[in-house]
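Every protein chain of the complex appears in place save one, which is left out.
Coming up: chain A.
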Amino acid sequence: MSKDTIIKVEDVSVSFWQNNVGVYSLKDLIVKRKNPFKNKRILNDINVEIFRGQSMGIVGRNGSGKSTLLRTIAGIIKPETGTITVNGTFAPILAIGAGLELELTGYENISMLLALYGTSNAATKQEAIDKISEFSELKSEVLRMPVKQYSSGMVARLAFSISLANDSDILIIDEVLAVGDQGFQAKCMEKIYEIKHKGKTILFVSHFPDDVMKICDTAILLENGYVTHAGPSRDICDNYKQLF
């Protein structure tokens, strides 16, 4: 592992259990001892190396394994084979509404998620809450409402702001910018640039090649669980567009 490598993924394969069609009854399960699940490969022999401060885009069609790759890198999914070496800390994966509890209010969610992300110190916590309410532009009366009453754009604002409040080395963004109004989208892009310029590492999944080219230096193209192309983001986005 060279000095500035922050994430190294070597020969990683991931499989999920899938319902074995045809085995439905408990009788089959117990009497015939059929396995109700079969292994399905989601990722095959993935090799990726990401350097500190690099922004890497991941593109591919629906179901090609993008989210699974992100989760595997973040340690949420254990790989079946292969090695992942990470030399830094992760912010929680930014996905739409990630981890927000709909019944709880905005403030209760912020407080719970900050503790789960590892910000427990009272002073830093208050500072983080201020930052979150400022960045999300949600008024305190809104933050006192249960999240289930929010519009999808407001949910995205809150989730995005909470994830960014965490000062970690690696930011993972899983198609979150699609919701939220244009103003907030622009603000998020600006924030992502800022994070990038601070020398943080970014993993970015998006279906919009333009966004990928704007944010990422390099990119990979996933097809059916294989990395078929890797290189400068401009070239990879061209490859991606040719898929359609």
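Here is the rule we use: a contact is a pair of C-beta atoms (placed from the backbone, for glycine too) under 8 Å apart; a residue touches a chain by one contact, two chains touch by 3 or more; residues count from 1.
Note that contacts and distances are computed from a predicted model.
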Out of "Xanthine dehydrogenase family protein molybdopterin-binding subunit", "NADH-quinone oxidoreductase subunit NuoH", "Transport permease protein" or "Ubiquinone biosynthesis accessory factor UbiJ", what name does the UniProt record list for the absent chain?
"Transport permease protein"
Of the residues listed, A:D4, A:E101, A:D167 or A:E194, which one is in contact with the missing chain?
A:E101
With respect to the chain omitted from the figure, which of A:I77, A:M145, A:M189 or A:A230 is a touching residue?
A:I77
Where A:G60, A:P92, A:G106 or A:P209 are the choices, the one touching the absent chain is A:P92
Residue list for chain A contacting the dropped chain reads 16-17, 36-37, 42, 71, 73-79, 81-90, 92-95, 97-101, 103-104, 108, 111-112, 115-118, 120
